[in-house]
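Note that this complex is displayed minus one protein chain, with the remaining chains in position.
Chains: A and B, in written order; residue numbering restarts at 1 for each.
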Amino acid sequence: MDDHPVGTSRHLSRRSLMTTGVLAAGAVGVTASTVGVPFNGSPAQAVAGITKKVTIYAEQMPGGLFGYGLAPGQATVPGPVLEIYEGDTLEITLVNTTTQRLSIHPHGVDYSTDSDGSPLNASFNNPGETRTYVWRSREMFLASGRRFMPGSAGYWHYHDHAMGTDHGTAGVAKGLYGALIVRRRGDILPEKQFTVVFNDMMINNRMAPDTPMFEANLGQRVEWLAIGHGGTFHTFHLHAHRWADNRTGMLEGPADPSLVIDNKDLNPGSSFGFQVLAGEGVGPGAWMYHCHVQSHSDGGMAGIFLVRNADGSMPPGAEEAIHRFQGHTHTHGS
Amino acid sequence: MDDHPVGTSRHLSRRSLMTTGVLAAGAVGVTASTVGVPFNGSPAQAVAGITKKVTIYAEQMPGGLFGYGLAPGQATVPGPVLEIYEGDTLEITLVNTTTQRLSIHPHGVDYSTDSDGSPLNASFNNPGETRTYVWRSREMFLASGRRFMPGSAGYWHYHDHAMGTDHGTAGVAKGLYGALIVRRRGDILPEKQFTVVFNDMMINNRMAPDTPMFEANLGQRVEWLAIGHGGTFHTFHLHAHRWADNRTGMLEGPADPSLVIDNKDLNPGSSFGFQVLAGEGVGPGAWMYHCHVQSHSDGGMAGIFLVRNADGSMPPGAEEAIHRFQGHTHTHGS
Partner (left out) sequence: MDDHPVGTSRHLSRRSLMTTGVLAAGAVGVTASTVGVPFNGSPAQAVAGITKKVTIYAEQMPGGLFGYGLAPGQATVPGPVLEIYEGDTLEITLVNTTTQRLSIHPHGVDYSTDSDGSPLNASFNNPGETRTYVWRSREMFLASGRRFMPGSAGYWHYHDHAMGTDHGTAGVAKGLYGALIVRRRGDILPEKQFTVVFNDMMINNRMAPDTPMFEANLGQRVEWLAIGHGGTFHTFHLHAHRWADNRTGMLEGPADPSLVIDNKDLNPGSSFGFQVLAGEGVGPGAWMYHCHVQSHSDGGMAGIFLVRNADGSMPPGAEEAIHRFQGHTHTHGS
């Protein structure tokens, strides 16, 4: 049913990462903690986890797109989901198979200036060049009194910072971006992951009805990874599902004061993630996700979250809804 | 003093909802909890509250506006405030008295695809048609470990999703929107409620000096319901009052880490609410609320929060301030 491989790069990335050991290693129960370790200014201080090595290929794709992939010829937009646990290190060998200057720049993790991914720090790949970037992570550690300097855990992202301008504007515009997750040990793992990037007036560099259709079975734990890019403001809205506006999207209990939302600003450089149980309390069906800026949703920033029956079969009405979605120009009412 | 009935729809809505039993039923001390109930995929699982039935009339109004109302000829912009407690169900019979296709789509609550309010799911009222929409709500329930999937409690909203485009762009632009509150049992109730909708370059589809003047007496507990719509970015600012950027706007205690703010992004599809004690610590007077985007406030996105003396009399200087506000074009300094 899902004929949008660009939007379903998570399948590839999950499988590939399992193969290369990223997820598997990340799941190992390393429990060493840096909490309370005094700061000594050394970049190497906090690493108590595992170092995972992954090779990423930056490639030119059809239609003027550029993508990151875990094997030659396998680049996707967005790129693969990269996952680690706090304390782990990602050592990324970026192979630039293109004729453009480009790089990979992460949010949320620790890196030295030579892994900054920015021309400012001469940290990029020239055309054809291979370069290694090292991203470290850590757990929270005591600042003073009862307060802690935050660890790396979060729903982050990575992107080019060198193509076209010193801020990677051309590379980001053309698809050089992806999700990066740093988990705390004990975090609940999802059964499926969807990456949604609002990039100017497109979703994952596509417009309706060609936007990704994300699929899950009723009750599956689905992780949404939302990333903003480009030069336009957006709000991400998901029908019939909601989440807490905090680190996990879930509540820590009745005293957790977090806002619960189903619509959130998704502006350039920002990212968030959350988990929902597909169709939980609302049933299966074709649920919309879209930018809630009216001219943007009308202009094509909308897609379908297809919640199938628990056994994977199509629920009543869903085929018709998908047909309507694919037939509409999304500029006029019917 | 308040000659802006559009902006004071809460008076109507509160009275009407009391009459129809929505608020009264909502206030009943139902304490059944679904916390810890395992997920079974059934849309009917979580309902431990009361079902309230309300009829809403979508009507064309003077000046090209459209509104929702609780009785024929009583439509307002924004529409009535709808309130329930977690666990309750709202069964809304929407009567479309207009010649346009339209619907009612809620944020934050649970609904099946046939109550989605979207053309995608063939969930709308044709001209002259009456249709029932069912919105359910629930309490948080245990996900795993110590984490909970969030309940429905929040300051939400509802709006058309079918007029003009498949996203209801024309209906929203013309006034088909309102506030929806889902409370947790035990939440503090306000004495007054104000709904403020930033909709493109207008507040409640009005511009200064014709924007709503909200009134309260010194010390009254006032609930602000802020909703964003349209295609423009905004920030909501209230003079001389502040709130916590969390579910209630109040702090759970000294360990509650929430930001305290008096200015917040209010972009399309987002909503938030908070309670203040009118004039608390600052005294009575004519306090401004406005969009803090400078060209927007200059262009008419500003209004007055009139805090009267505790006995309801006018405080010194307030008449003069209102006079200044009503006389100004808001494009030049005096």
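The rule is short, and it goes like this: contacts are C-beta pairs under 8 Å (C-beta built on N, C-alpha and C of every residue); 3 or more make two chains touch, one makes a residue touch a chain.
Keep in mind the model is a prediction, meaning the values are calculated, not measured.
From the options B:Ile50, B:Val134 or B:Val282, the residue with contact to the unseen chain in the full assembly is B:Val282. Residue B:His290 is the one among B:Lys192, B:Arg206 or B:His290 that touches the chain missing from this view. Against the chain not shown here, chain B presents residues 186, 188, 218-219, 233, 235, 237, 239-240, 242-244, 248-265, 276-277, 279-283, 285-288, 290, 292-298, 302, 304, 310, 317, 320-321, 324-325, 328, 330-334. Not every partner is drawn; the one left out touches chain A at residues 39, 41, 43, 45-46, 101, 107-108, 110-114, 116, 118-122, 136, 138, 140, 143-154, 162-170, 172-173, 228-231, 233, 244-248, 251-252, 256, 258, 265, 267-272.
Criterion: only the chains that are shown with their structure count from here on.
Centroids built from CA atoms put chain B at 32 Å from chain A.
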